[in-house]
Each structure stands twice: as structure tokens, then as C-alpha cells.
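With one protein chain held back, the other chains of the complex are shown just where they sit.
Chain lettering (A, B and C) follows the sequence in which the chains are written, and residue indices restart at 1 in each chain.
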Amino acid sequence: MIKVGIVGGTGYTGVELLRLLTMHPAVELTAITSRKEDGLPVADMYPSLRGRVNLAFSSPDKAKLTECDVVFFATPHGVAMAQAQELLMAGVKVIDLAADFRMQDVAQFEKWYGIPHTCPDVLSEAVYGLPELNRDAIKTARVIGNPGCYPTTMQLGFYPLLKAGIVDATDLIADCKSGVSGAGRKAEIGILFSEASDTFKAYGVSGHRHTPETVEQLQRMTEQKVGLLFTPHLVPMVRGMHSTLYARLNTDISNDELQVLFESTYKDEPFVDVMPFGSHPETRSTRASNMLRIALHRPNNGKTVIVLVVQDNLVKGASGQAVQCMNLMFGLDEVTGLQHIPVLP
Amino acid sequence: MIKVGIVGGTGYTGVELLRLLTMHPAVELTAITSRKEDGLPVADMYPSLRGRVNLAFSSPDKAKLTECDVVFFATPHGVAMAQAQELLMAGVKVIDLAADFRMQDVAQFEKWYGIPHTCPDVLSEAVYGLPELNRDAIKTARVIGNPGCYPTTMQLGFYPLLKAGIVDATDLIADCKSGVSGAGRKAEIGILFSEASDTFKAYGVSGHRHTPETVEQLQRMTEQKVGLLFTPHLVPMVRGMHSTLYARLNTDISNDELQVLFESTYKDEPFVDVMPFGSHPETRSTRASNMLRIALHRPNNGKTVIVLVVQDNLVKGASGQAVQCMNLMFGLDEVTGLQHIPVLP
Amino acid sequence: MIKVGIVGGTGYTGVELLRLLTMHPAVELTAITSRKEDGLPVADMYPSLRGRVNLAFSSPDKAKLTECDVVFFATPHGVAMAQAQELLMAGVKVIDLAADFRMQDVAQFEKWYGIPHTCPDVLSEAVYGLPELNRDAIKTARVIGNPGCYPTTMQLGFYPLLKAGIVDATDLIADCKSGVSGAGRKAEIGILFSEASDTFKAYGVSGHRHTPETVEQLQRMTEQKVGLLFTPHLVPMVRGMHSTLYARLNTDISNDELQVLFESTYKDEPFVDVMPFGSHPETRSTRASNMLRIALHRPNNGKTVIVLVVQDNLVKGASGQAVQCMNLMFGLDEVTGLQHIPVLP
Partner (left out) sequence: MIKVGIVGGTGYTGVELLRLLTMHPAVELTAITSRKEDGLPVADMYPSLRGRVNLAFSSPDKAKLTECDVVFFATPHGVAMAQAQELLMAGVKVIDLAADFRMQDVAQFEKWYGIPHTCPDVLSEAVYGLPELNRDAIKTARVIGNPGCYPTTMQLGFYPLLKAGIVDATDLIADCKSGVSGAGRKAEIGILFSEASDTFKAYGVSGHRHTPETVEQLQRMTEQKVGLLFTPHLVPMVRGMHSTLYARLNTDISNDELQVLFESTYKDEPFVDVMPFGSHPETRSTRASNMLRIALHRPNNGKTVIVLVVQDNLVKGASGQAVQCMNLMFGLDEVTGLQHIPVLP
């Protein structure tokens, strides 16, 4: 059994990790820390876990965590980088669900997250945890920077096009929509039920932290200079993310060839589903599961290809992806504990 | 492996059966019938099942169904009673999620469902599929009448009180609230998003089909003449049911004794969670799981005890309960394939 | 024109007052105070008011407020009682939307609100602002305690029965359901979209502040000793309140007579709609309007009458009712500025 610790288990990515790891056949949950909730039984905060998780939140405790084989950080940005070094030295693997280890470009990190990066050397060995693109590196990694939710959809949606070099990488548009759980479990007016329900809006249109992360990764797929316009929106639903991606074709290609390109790229991927050309994927078709679904459109057979991508922002967009990385890091079958069928309706 | 057939798999109880049975380790899905959707791949109607269910809906086919060990009827009322006899003679067990085999009182059935009961003899051997109250009978049953969603909450909430004879059975009130999925997958104006969203209403207050079913079962728990007032309401959410039960105590009893009564009654039940006295269970704490949670209140230590009961109407209130019965009928561990942790948030 | 001031206009009752008073033909908005938002243009916080309300929030300013003819307090409990005396001495009328002037029983107020009542003499002249029951007193009042949202539905639903003396007043049950806006605009985890959406729960079942307020008023309607069981629930919708009231008849009466009793009681009321016997009112049929709708049921012609009551908790349950009181206090037609048709869908 893999001994697992979770630092900061009180947020939505934390409780989702708890849900997935508790049902995971090869995992033994060893510690869940929360400075604020020290002593509180986890099931008291999340009644959905009553009778299933008997641990209580504990104050962060070096000894307890160094007993683990792997520690997940479901914390605000900046926490993982402060503790990673010590855990690694104790032989504990680290998976950070925040941004500390996502970007190799420290300057960009510090610009967008407003804090200095305190352990660039750990960052330099960190692997970006997107299995579909980094599988081998993840298998041998000691530190994982788990991708952001939006970046996961943008990368998997644009990848086949950029890799094939058939679109103008300097002119990509991603019009993305996320459920409110993506904003986390924080006491903020803007995400109150009475503020976010029965309404729709864009946010961060002039600039969002997920842009530099995504550009850094997209840049690895192409020799062109990547230009990305990313427009996030808030949808009155709890879970789910829908990205509508626009790319300009720079070559003659048939719709069948486009479809084949995507199907062949992902044919062996257990969690990427390329739907028939012209499909309209619904976010609920991935609810509470690690699946990500993709569908292609090309209005009037014009020069623009539209890629629709859906996922559950808390699973493939966060905690499920982290567990997928853990499976790879410990030599387990990649799908272990992640084959839950989406909950529909 | 248990060979399973589903008749009428296109509704919400049908797709929920598909979700649960596909993940069930001891089940082999053999046939899914739908006269209307004959030939349509199941995953085309429910993309959540893409890559997991490869069957197509088939026109009801006696041969195929008689090959099964058990057949679930997720059909409108009246269908199961027309086919049960034949299946039983072929040695196939039957679990009906509709009302055909719920009530032994044929007159009541015909009054409330407006159709004649065409196989009273099968009805006479049918077992009411509420494991917490009928476990032994279910184990040896050939035919199960799976309980309605509301009746499940009312029976498990009132049972300890009636069995102990400490409340006035002639004066019970059940103020119940259900998510919209309880109304099924029918093209009806009243359950359109724009009609049922951001609003709340009662329905069927002057009389609802689940009253006679519940009364028949409650009557088995007490010598008093049961009097039940049942008021259903529609909640703008997809899944979930919350029943607020009011009963008059006819004896002196402390709150601790009440709590102990409920805890001892259900202490060995894997799917009934008695929460601490004074708790407020949320429906989402059972979402997509087979758990039912109960909490007791007694305002001003008065003569009225309030029992709060929550469940997922599509799981413990329908398909999950049916699978729980199947497990018992085939000698499996009762919790097999039903230990999914609720999805929260 | 009536010069109006609003103290604490940043919450939901505040913005609803702004919406109603801005469209009110006889009102001139003079001051809106908020210590926290001093200087912020009201329309910056509530873009729905852009181009319609040009005032900015100002720090509470005695001079400005004493220029008004009436001041509404849309503040937390305790604020109005601290300023009312001074305003009255300056000839300014006061309408408090909080609880400071709702209950004449100071002990009960202090027990349930946990603060001492600092101006019992103003309280002693305060009038309970429910026009249907207190119209004449309101017309001549200087201070109004505006009713709570739940109490409004319970009083108007039980009133005809208690007044007629045909039910057992010692044994009333009110199972009530409210939209989330009733919890106000506070940064609290429990009312986040991701916590309150797609779920349903009861709260405060063991005791709620609106019980003593309601009992004090119901007691005025009958010689019996009022016994009320009040169970509030939270509905995943923004606006709307649905109260399901249960009362035991203590006399022989036909359903027609019951219906006539309610219709005659409210026949001249502009904002109370008695629907046909057996109707199921929807909360949305009152959305954004000052209407309250009532429908009667009597299952099996039994001894229990069920009264269904719906309203918009922010209008008839709060700000609309306050404006209705203002109209009466200033000799205007009671319906002035309150005849907006409900928004449906």
C-alpha cells in the first residue's frame, strides 16, 4: 500500500482527493493536515465521508509527513515550495496541486503569483504532470507540478494541431467556461450562491494566471511563437469545464484527416475521448470522472477549426490528474482507482 | 458472473442502473431493451457511458431475457406485470423498479395507478425490496417490488418510532422534497429547465401514489391504525430527496433514549447513517451514493419528534436499492458494487 | 416628494429597496449610508442600477439623515435601536427591516438576538409593519418594525383560521422553505454557490429567531395558547419562499366554507391572492413582486388543513412590505410603486 499524506485537505481539490484516494485499492491514507482545522474529524467537515474516512485534520507535522511515500499539496500557492525540499530529502515524493512547480519560467511565476519562488532548484527537477504529454518523465519524477484546470483542456485540445504544424500558433483563441467550484472554497462575496447563480459573466479577460502556464507548455509543441488569447467565464454550475478553442489552419486538410489526427493522437489514452466529428460534448458527461472529451467542428469548411473540450475541473482538471500521476510514479496501472463512470444526470 | 438484463433502460433509473451495474464486479450486462430506441448504442443516448457500455438498445426479446439470471424493469407501471410470469417460469428472477409489485392491496393499486393488475398470483409472492426491513425475505425472493423513493425515506424514518410504539401512528406528517430527476425523463412542460429552475412548489398535496404504498408498509410496523399526511414538493436540483417527518410522542422519553433507539436499530446497516442528535443532513452528502442519512430533532423538548432523512432519489431511492436487493438474492455481500463515496461538492 | 434615506444599503434588502424606491413616483432618494463603502458609487456595487441611481454610499451622517422624511434601516440587528430616538426627535419616521422593533417582549428579543435592547421606550410605540393585520396603526406610526420573511407567510396563512377559532392553536406546524438570498450578502462558506447549489437541507430546526416573533403575533389572533413548530429549509434558488402550514380543525367545516373564509378575509387586499382550492402556488409566480399567494388543501377531507403560502422573500418578505408601510404612513395609495408584475419565467 502506498502511504499518502495530504497537506491542506479542506478545499475542494482536497476533499476530491479524499474521495478518490479512499476508494483507491492501493492507497493507505496516513495524514491530512490543516493548521486551521487541527483536531477536527474530516467527516465532520465533509459528511459525505462519514464512515469512510476516520482521520482527523492534524496540524502540519513533519514527522507524520516524512513517514509517507507521497504527499499531495492541496494548498494555496507558496506552501509546497516551502516544504518540498525537506520531504524529498526524506525520500517522500511530492505532488503539488497549486502552481509552485508548474512553470519553469520563475520570472513569469513571480509576476503572476506575486510571491518570490523560494526553491528554484526543486523547481528545476519538477515535472509538469500532464500524463498524455509527459508520461515517461512523470514515471521517474520525484516532484510533480499538477496542471491547472484550464491549461489541461487547452493543451490537450491544441496539441494535435500544433504537433502537426497545421495551424497558426501565433493566433490561438481559447474561450473557456468553468463551474464555480474552480474558484475554491473561500468565503468570498463574488461566489456566493446569490451572486453566482442564474447569471453568467467573463472574468480576468485582460489577463489570467493560466495563460503563461499554458503558453510555456504549448511552446514546447511548436517552433512558431505561440500567441494565445484566453478568456475565462464563470458558469452557474458546481463542476465542469468547457473550452471552446479556435485555431486557424495554415494548410489544406480535410475534416476526415483532422478527425483521424485527433483519434490517432489519443487512441491509447484511457482518459481522453475523441467524439465523432461535429459532436457537442456536455460537461456533465464527465461529471465526477477523470474523462476528458474532445469534439471537432469546422463551420463552412473554412479556415478555422473549432475544438470543443470538456472535463470535470476537480477531477481531470485537478485531483484525478494528480492521482493519475501518482499511479505512474509508483508503477501502478495508470487507471487504478480512476475508472468511476460519470454521474449523469 | 450474474447475467443481467434491463427492460426499458432509457430513463433515469435505467441509466443509473447502467452506471452501477457496469462498475459491479460480479455482473455481466447481457441485454438492454427499448422498443423505441431499438438499435441505438446506449452510449449514443448517454455519452457518460462512452467506452464503458458497448451494448445497443434492443427491441424486447424473450430469448435474450430468458438467458439472464435476473431482469430489472426500469419501465412505466404495468410493463413488469405483463412479462414477469414468463421470466419466472424460465428461472429468471425479476426486480421491478415500478409499482407493479409494491402493494399487496390490489384494489389500492388499481385505484391509484388506474390500470387493472394482471398477475395477482405473482404479486402474492413478490417481496417488498427494502433490505433494512425485509432482508431475509429478499434473500429467497424470485420477484422484488422495489420501493418508491419517497416511501423509502418515510419508512426508514418512522420505523424505529413505530416499532417501539412511542408515537401516535394515527397522526404522522411527512413533508417531503425531491429533486426533479424523480419526475423521470419525459418531454413534459412542467419539468423544463425554464419551468422548474429557480422556483419551488408543492404538488399532489391532495393525494399521491406513494401514500398507499407507504401506509401499507407502515401498518406492518404497528398495531395502531396508521394515519399519514404526505406532502411532496419539487426542489430545483437534479438529484436528492429530503423528508421532514413529524411524529407525536405518546410517552416520556429522553432525547438520548431517542437517539439510542435509532442508532441501535440501524447499527449494522451499511447504508443507513444515524447522525448526531440535532444534525442537519444535506442531500448532497448522499449524492450518487446508496447512503441514506437520518437526524433527529425535538424542538423545546416538546411532544413532537422531527426526523430528517436524506438520500439520492435515483440510488437508495431506486436503482441502488434494486442492486442491493440483487446482491442479497444472489448471496453476494450486500455492499458489493455500492460503496461509491458521495460526490461533494 | 418623500425624502428617503437608507442606512446600510449594501445588502440584498438594501439593493431591493433601491430598486423599488428608484421606480417609486413619490420618492426622492436622499441618502444611502454604508460605513464600509463610504464614497463608493452605489451603481459600482450594483451595476443593475447604472444610470438610475447616481448617489454614492456615504458614511452615516446625522445631518443628512435628519433632512429625510423617513429612514429605512437595512442593517444588522441592533443598529436601528441606536439611532431611532434621535431621528424621531428630528421628526423623521423610521422603518427598521431588522428585528429591533418587531417584538414587544424584550426578554424574548434579548434571548434570541443575544444583545440588550437599548431603547425600550421607542419599542413601546413601534408598530408591527404587517399592513393586512395592522393597517390603521401603521398609518399613524412613527416607527415600524418590518416583519421577518418567514413570519409574514405564517401569519397571513394562519390568520383566517385562528381568527375564526376553527383550529387547534396549540398544535400548529410550519414547514418553510426559503431561497438563499434570505441568508443575506455575507461572505460565509455555507452559502457559497458550491455549497448551496444542487442540494437541500433544513437548518435551525431546534430553534429559530422567527419563532418568538411569529408566536407573539399569532397570540394576538386567538385566546388559545399558541403552540408553533417552525422548520426552516434552504432551497437552491435565489429568491422565493414557500411555507407549508398544517393546522388541525376543531370543528366541522366544509372545504367550500374554508375557501370562502380565506377569500372573504383577503378580498380587499391588493397583495394577497387566494388561489382556487387545491392549487399549488409556485414561488416564481411572485418573483420580484409584492404579491403573496395562498392555496388551501385538505387531504381525504380529514381534520388537517394544509395552507400553502408563497412570496418573494426580498419583496413582500422584506423591502416591498417596508415600502407598503411607507405608503400608508405618508397617506399614499398603498400600491404606489409596488405594482410590478412578477417575472416569469
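Quick note on the criterion: contacts are C-beta pairs under 8 Å (C-beta built on N, C-alpha and C of every residue); 3 or more make two chains touch, one makes a residue touch a chain.
This is a predicted model, so every value here is computed, not measured.
Asker: Which listed residue (C:Thr22, C:Gln85, C:Asn255 or C:Thr336) would be found touching the missing chain in the intact complex?
Answerer: Here the residue in touch with the unshown chain is C:Thr22.
Asker: Can you tell me which of A:Glu132, A:Glu195, A:Glu216 or A:Glu334 touches the chain that was removed from the display?
Answerer: Considering the complete complex, A:Glu195 is the one touching the chain left out.
Asker: Among C:Met154, C:Val238, C:Leu261 or C:Leu332, exactly one should touch the missing chain; which is it?
Answerer: C:Val238
Asker: Determine which one of C:Gly145, C:Pro281 or C:Pro299 touches the chain that has been left out.
Answerer: C:Pro281
Asker: Could you please point out the subunit A residues that touch the chain left off the display?
Answerer: Output for subunit A: 173, 175, 177, 179, 194-195, 197-203, 205-207, 227, 229, 231, 233, 235-240, 242, 244, 246, 278, 280-284, 287, 297-300, 302, 304, 306, 308, 310, 345.
Asker: On subunit B, what residues meet the omitted chain?
Answerer: With respect to the unshown chain, the touching residues of subunit B are 12, 179-181, 183, 185-189, 191-198, 236-238.
Asker: Under the stated touch rule, tell me which residues of subunit C contact the chain that is not displayed.
Answerer: Against the missing chain, subunit C presents residues 12, 15, 19, 22-23, 46-52, 181, 185, 197-198, 238-239, 273, 275, 281-282, 284-289, 293, 314, 339-345.
The working rule: only the chains that are shown with their structure count from here on.
Asker: Give, as an integer number of Å, the spacing between the C-alpha centres of subunit B and subunit A.
Answerer: Centre separation, subunit A to subunit B: 36 Å.
Asker: In subunit A, what residues contact two or more other chains?
Answerer: 12, 181, 185, 197-198, 238
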